[in-house]
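As you look at this complex, bear in mind that one protein chain is not there, while each of the others sits in place.
The first chain written gets the first letter, and so on, giving A and B; residue counts start at 1 in each chain.
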Amino acid sequence: MSAADTTAAPATRAPSNSYWRLVFRRLRRNRPAMAGLVCLVVVILAAVTAPIIAPYDPMKVSLADAYQSPNAAHLMGTDKLGRDILSRVLWGSRNSLKTGFFAVLWGLAIGGVLGSLALWGGRIVDAVVMRFTDVLLAFPGILLAIGVISWLGRGDVQMTLAVGLSLAPIFTRLLRASLLSLQESDFVLALRSVGVPRRQILFRHMLPNALTPLIVQATLQLGTTILTVAGLGFLGLGPEDPRIPEWGTMLIEGAQMIQTFPHLVLGPGACLVAIVVSVNLLGDGLRDALDPRVRR
Amino acid sequence: MPRYILRRLLVSIPVLFGVTLIAFAFVRLLPGDPAVTILGERATPAAIERLRTSLGLDRPIWQQYAEYMSNLLQGDLGNSTITAAPVTKELFSRFPATLELSICALLIGVTAGLWLGRAAARRPGGGTDGGLTLLSLLGISIPIFVLGPLLQYVFGVVLDWLPTSGRINPRLFVSTPTGFLLWDTASQGEWGAFRDVVAHLVLPSVTLSMMPMAMVARMTRSSVIEVQREDYVRTARAKGVVPPRIARRHVMRNAWLPVVTVIGLQVGALLAGTVITETVFGWNGVGSLVVNAINQRDYFVVQSAILVFAVIFIVVNLLVDISYALLDPRISYR
């Protein structure tokens, strides 16, 4: 007798419609995850419609209105140049989400290539790739990105490339590990024994399965990535043009003025935390739905 | 066991090698003429020529690397392009501050994380569990540059309990032979200064500890829940072993294993976190050194600091793996 007897759908099973339906049902029943999803959808909508819903021009300077506390006209107050913080937060979310999303995609792409290479390139390639990921992982997250940016220079694309690269080793290892365990799983052995062609096993059966943990990890990493991007902005590596609204850059000023004007941190900070919390809720929910082992 | 440790050591050698290679490439492969990029457009041609020769840019790349390595092994990391001081010296003077902060944060994070994780695992799905899960979710979602200023505002401004910046009140004159202020003040019996140092440490180390605390709590919780269901725990109950011993010797002893790995990985996050924490709290450590260096394009300082962080990370994880083997008798036989 063990708990595993009755818990359904081991992770190594071939995906099927009913499996995904079960996963989806579990996810739907997970209230926090759903709350995260709803919140995320709202944020994305807000980002997309920022040009319409933002009450002010995010770049419009109005020195007479500097450092206003939150009030009816400026819900999150204004900054030292009298710009409306809410508008800047809304516009900034476009940048954050875009950079975060593409950085994760880019990380997935590199990770996917390296991971597959490790598995099918033979022992030497595998060893080299694994040591390479070890090396990349040894540079603590944001530091690797700092290095790459001071190399490539500042800017949107550079930021995306830098942060994505620092994610790559995580995805590489994950993909390699799950492909490896799939390769030895009963269901792949069974497919092989009945003579299903290698390529079909790989593309139709193994990759879709290996994607599962990758999706969960990518979702969870999206939160971290948004934080890293803002962190780099906070360190002064954000957009070169200071007028462009960017969360991390906005927070530099907030942190310096925290003694007198805490609202500079509160507005952008709360939005940032809210996004990351919802992404993480969704990611946790996905993980639980896909792998119900670690639950009550 | 010794064989396992040896093998593990051998694996880290190529990684260390790779790390130096990347640090090396970071400066030598700068786009354009590295010497110009490093010194900036306005540098005199003579200065640029001097740097070119000292970097050996006219020689083949492998010779440059060999020289870089040999300098590195002698403790020569080059000179700051801003202050012209040796980078090694600068790093050494800043290092104790960062270490003191990191160690405090790690201790707080791990202790609190373990405690919270075990509390949550006691009744999975219960109220405590729900609350703590939410708390740790917040912990991994709130960035240092938001949490730090908020704590500064609440405890430094509103309540006015704690200092918000620096390591020690500058009006206190204490000699600091080691640079570890806790040690320096305590060993000289300067208890007033010691208390001041502790007060300065509280906010930054709590801020920095948030991430490791949340990660350790999450891992402890799920690990304890999983181990609680293991057959050998049932065996222990069947033998009539008393619950406190089951919790300690059977559950925690096994639940530790994945937690130890997480702690090792969190050291990386912690080191990266010092960069921002030190900026927020005006902490004169390696982290704030790096930030200044980035803004001033002081490449040798950036290069060396990153290298040092990476090496620390590798060494810590080596230690973690070794302690893992000590904790799990199955490892050394694999």
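By definition in this document, a residue touches a chain if its C-beta (ideal position, glycine included) is under 8 Å from a C-beta of that chain, and two chains touch if they have at least 3 such contacts.
Simple rule for what comes next: contacts and distances are computed from a predicted model.
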Legend entry - Chain left out of the displayed complex - its UniProt protein name, from "Sarcosine oxidase subunit delta", "ABC transporter ATP-binding protein", "Nitrite reductase small subunit NirD" or "Aspartyl/glutamyl-tRNA(Asn/Gln) amidotransferase subunit B": "ABC transporter ATP-binding protein"
Inset, instruction - With the full complex in mind, choose from B:T111, B:T178 or B:T235 the residue touching the hidden chain. - result: B:T235
Inset, instruction - Please give every residue of subunit B in contact with the chain that is not shown. - result: 229-232, 234-246, 249-250, 253-254, 327-330, 333
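We take it that only the chains that are shown with their structure count from here on.
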Legend entry - Contact footprint of subunit B on subunit A as seen in their complex: 2-3, 131-132, 134-135, 137-144, 146-147, 150-152, 223, 227, 230-231, 234-237, 248, 251, 254-255, 258-259, 262, 265-266, 269, 272-273, 276-277, 280-281, 284, 293-296
Inset, instruction - Sort out for me which residues of subunit B touch subunit A in the complex. - result: 14-15, 18-19, 21-22, 26, 30-31, 124-125, 137-138, 140-146, 148-150, 152-153, 156-157, 164, 222, 225-226, 229, 231, 268-272, 275-276, 279-280, 290-291, 294-295, 297, 299, 302, 306, 309-311, 313-314
